[in-house]
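All protein chains but one are shown at their positions in the complex.
Take a look at subunit A:
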Amino acid sequence: MNIVALSGSNVGSKTRTAMDYTVNTIAEKYPETEVTLIDLADLEIQFSDGRNFLDYEGDTKYVAQTIMDADAIIIGTPIFQASIPATLKNLFDLLPQDGLRDKVTSVLVTAGSLTHFLIVEQQLKPILSYMKAQIVQDYVFIEEKDFHRKEITNDNVLLRVDRLVEDTVGLTETYMNMRKTKEEAYGF
């Protein structure tokens, strides 16, 4: 199983902190999985101009290809201006319209307060659905007060991240098996 942990912003450190914890959790609990952390803050990504993702170059091609190769994607995102960051939306725009077909996605949000709790429901999930992802329904919402000096200090959050990881791996296994059974039945 190939999981990509995506830190979807190039501003701030909280999402990255949460993704680091998530990646460590996966590595510890599911050593047989392959995990790649992509932090958009570390990369030079160009804006989508509508071409096929194979036609981009450099970091843009790397990120698009890595996501397309993944079985599961754990998306970490802050909330900016009552929405997901442009960096994250741009990443979706780089991919084919059904680019998340046969992939499981789960979401982890960092935000100043609970005010924008429904942004995931209203803005992120519709995009993931449109791109044909299988979505882990529960997501983890982490507030500013749950962090202290680049660490998550709220045990409740840590437990929820652990469960998100478990759900992501479980759902991915389930879909992989389901697809395998279905495809084997075709006889070609």
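Just a few scattered comments:
The criterion applied here is as follows: contacts are C-beta pairs under 8 Å (C-beta built on N, C-alpha and C of every residue); 3 or more make two chains touch, one makes a residue touch a chain; residues count from 1.
By our rule, contacts and distances are computed from a predicted model.
Chosen from "CcoQ/FixQ family Cbb3-type cytochrome c oxidase assembly chaperone", "Phosphoribosylformylglycinamidine synthase subunit PurQ", "Cyclase" or "LLM class flavin-dependent oxidoreductase", the protein name that UniProt gives for the omitted chain reads "LLM class flavin-dependent oxidoreductase".
Considering A:52, A:129 or A:174, the position touching the chain not shown turns out to be A:52 (whole complex).
Where subunit A meets the missing chain, the touching residues are 49-55, 65, 68, 96, 98-99, 101, 182-183, 186-188.
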